[in-house]
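For this view, one protein chain was removed and the others were kept in their places.
== chain A ==
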């Protein structure tokens, strides 16, 4: 529970964002200087990597520096090596670094913490093309029923150029979340024998608002005399969530990226 048990979705709601955009969740980070990180990486490679591992995660002979209290304290207090340098000078290290070198090493270690421990906040998953494109095409035109609404030469033409693979996968799974324009839920309000239709603006148990074809926003109290019917343009996608296998998803992804 990071909450985040509770945390991520809370923060995103606070930001007015959907929970579909985890990459934007921000947690305290130590600011690093890219040039210093590169210089620190070289120092680390020369002085530390053999024992503590090329990726800083430790080896049989030396501990994981991502979990080192000295490194973590250095990172949080932005000491930039002020306490690390004297420590390294003592046994068992006997490494002497001047202030600039210590700052560079500190930058590299802080960067490693940010990068590795928070890799889960990576925005774009990779390795998404493990599926079978032919099976995906068969699903598109068969069990998935995608061809009833979509066409590779019509609305989907050029989709592989417009979207990254990760975005494309998200778009067909959860088309109503994330960034980009969305089709509006349609709403039909009937009152006093008259029916008004439009794009849904707001609905709860007490009021409903819509934007009619003239662009005018109209709102209604949901009294017993008022009938409301909504139509989710993505209902077909939602229904598929109960039927997809992971293989269907991977195959469909592999097929969609072949659409020119």
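Keep in mind that, in the parts below, a contact is a pair of C-beta atoms (placed from the backbone, for glycine too) under 8 Å apart; a residue touches a chain by one contact, two chains touch by 3 or more; residues count from 1.
By definition in this document, contacts and distances are computed from a predicted model.
Of "Acetolactate synthase small subunit", "Acido-empty-quinoprotein group A", "ABC transporter permease" or "Extracellular solute-binding protein", only "Acido-empty-quinoprotein group A" is the UniProt protein name of the chain excluded from the display.
The missing chain, though absent from the display, is touched by one residue of A:119, A:153, A:181 or A:223; that residue is A:119. Of the residues in chain A, those that touch the hidden partner chain are 1-11, 13-15, 18-20, 22, 27-28, 55, 57-58, 64, 66-67, 69, 72-73, 75-77, 116-122, 125-131, 166, 169-170, 173-174, 176-178, 202-206, 230, 238, 241, 244, 246, 249-250, 253.
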